[in-house]
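Partial view: only certain chains, each at its native spot in the assembly.
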């Protein structure tokens, strides 16, 4: 979303001091509990006025303490999904969903929107209910709907999917992707799930105790994330669909990938996220094995973990970076060292379904 | 020795306080405790066993009421004070002297209200109504009466210029610099305005009797007259 | 009941309803100020609002008279410029009742506003509502229980108020003689107790109906909301 942030703020004994700029698209905020993610989102949303600093989205300055600029939140045209859902208890689900429409009605097809959003979130049967009678997940889904229906120019999502089951997440994720890609909506997204971040983020920002410790494109950052689940992102194109087997064949510099059927047209650019723990390494091309994806590459580096039991093996597959997480024992057994040619074996089902 | 407790109509406060203080100083006895309230409230409290030694009512009706309930020593009852009712106007009013017959009063009101104390309940109001009736001035002004809770409030309405005319005691009129008296009711135009006093049935406090005797003796005359009351007991007749 | 008594009942209803409705907007505004804002003189405003409670009603009536009386500065100004006259009118009785009920109204609303979760107000803000809309669509509906409670307190107080009323606008049958004034008069007449008792029952019956109505209303709102 071309988000520029440079702020300092103190809340009690907690001090946030963040400075970064993010490319257009979805910016994921990643960090441990209490690291200041919600505070930062609140600053962008206009709920918290930073002690000092500047916030701009797509060049539009929202906050600039030096020039005394502070755009009030109701003029920022944001859709904010709060960590606590904050539904209006006196309004029915329907009226909660339509609340934002009272104020931003320049977009026409809002009623069509309601239907599709309600459908996506599976909350059609809840429309006439009061929020107090909803389950935790239902509440959060309504909150997501309410933010989407406000026709925002920026979407702020603070752990929107944390209380949802996997099936529901799998339905909502592609929708967020579409918002990012088709509607070009800038999104600031907080999540504890690497898979979600990997799939959605353009830029990842890692917060540690109020400070930005890493920022950059998702592919560069995720493997550094202190999450026990580093991974790689390959840029690829849809080459063809294999309808009988419901597979999609992607081509990337690293080679051909067969993944579960994607809902994208041939030729489309997609991103494949490969977890380090899903990658096996073999010294010769494996035969008669179930995995459909074998990428040839060369070891670039072997990075042992702090505690020594495991290591990340970084490969160069024809220019694409790929990381594998192995036990130290396998590293020794296979004699992995920079320069060694290897084959990365990846199951098709490892890829997230969409 | 316990204090004498006196239940007295509120309008007596200035005079009675002065008398009580000097009595206490002269005799060395503790000053009486005087509860000033509406005669109606005091009468009903006596009915419920209030620890009063003496009752001084603002009119005969409430004294008759307690006497009817057998709450006072009948032989101690006497008429202590008298008062007069007058018609007042704001100081700056053009009205100077007002005739009181027929619809003169109504004309003088010129559409304004005649401020009185409640004509059914408050003594000053009752007297005023009786007098106006007697003088044939009641029906023309009947619809223009503003009844206040008590004389003081009626006085206030005139003093503030809300009402062009009002009926109050001469005692009140004399003390209020913002009003002037424009007419005085003839004595015979209304039942006599009398403040009766009596000891209560349950009182056995010798000082109470002594204080009542003091009032009856007329020695307190100056204090009452200073406030504009007429003292009804004869001077210097002591028991 | 006598025609005079009926008139007093009707007048009391008119006065109490007017007093309650007319003071609501001011009550809301001041309650909101006291609940949500910090400003110089807040303590003074708070005391001012409570004055009618602190002062004996007669004194309040007196103060009203010297402020809103025909010859008083504010009273004259209102009369000359807006044709609003209070003195010896039922409007004056309503003003007196409204003023006497004001501290009760403000307190109840203020308590309820303070209980409204400001996070919901922020949420409304992010959805595009400006502060006024936030107040109208979130704060106000959520503090309705307090508004209802305040209104019913103000109404009940108006049904019982007479000290300030009679001092301010006296007791003119059909104009300013409200039910409590009439009841008071009865208590001042030897043997008037029966009349006072009868009218007291009427007053209680009216207030009870108002109370029940307010409870039903509050319950309907409450059931819809609960804690979310």
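Note that the chains take the letters A, B and C in the order they are written out, and that residue 1 is the start of every chain.
Note that in this section contacts are C-beta pairs under 8 Å (C-beta built on N, C-alpha and C of every residue); 3 or more make two chains touch, one makes a residue touch a chain.
Everything numeric in this text was worked out from a predicted model, so none of it was measured.
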- What is the full stoichiometry, given one copy per chain type is shown? A x2, B x1, C x2
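Just so it is clear, only the chains that are shown with their structure count from here on.
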- Task: Enumerate, in label order, the chains that touch subunit A and subunit B alike.
- Result: C
- Note on the structure: One chain's C-alpha mean falls closest to the whole-protein C-alpha mean, and that chain is C
- Measuring from the mean C-alpha position of subunit A to the mean C-alpha position of subunit B, what distance in angstrom results? 89
- Item | Cα-centroid distance, subunit A relative to subunit C, in whole angstrom | 56
- Item | Residue ranges of subunit B touching subunit C (in the complex, touch as defined) | 38, 40, 43, 61-62, 64-65, 113, 115, 118, 120-122, 145-149, 153-154, 156-157, 160-162
- Quick one: in the complex, what on subunit C touches subunit B? 58, 61-62, 65-66, 69-72, 87-88, 162-163, 166-167, 169-172, 176-177, 184-190, 192
- Item | Residues of subunit C touching subunit A in the complex | 119-120, 122-131, 133-134, 137-138, 141-142, 221, 224-228
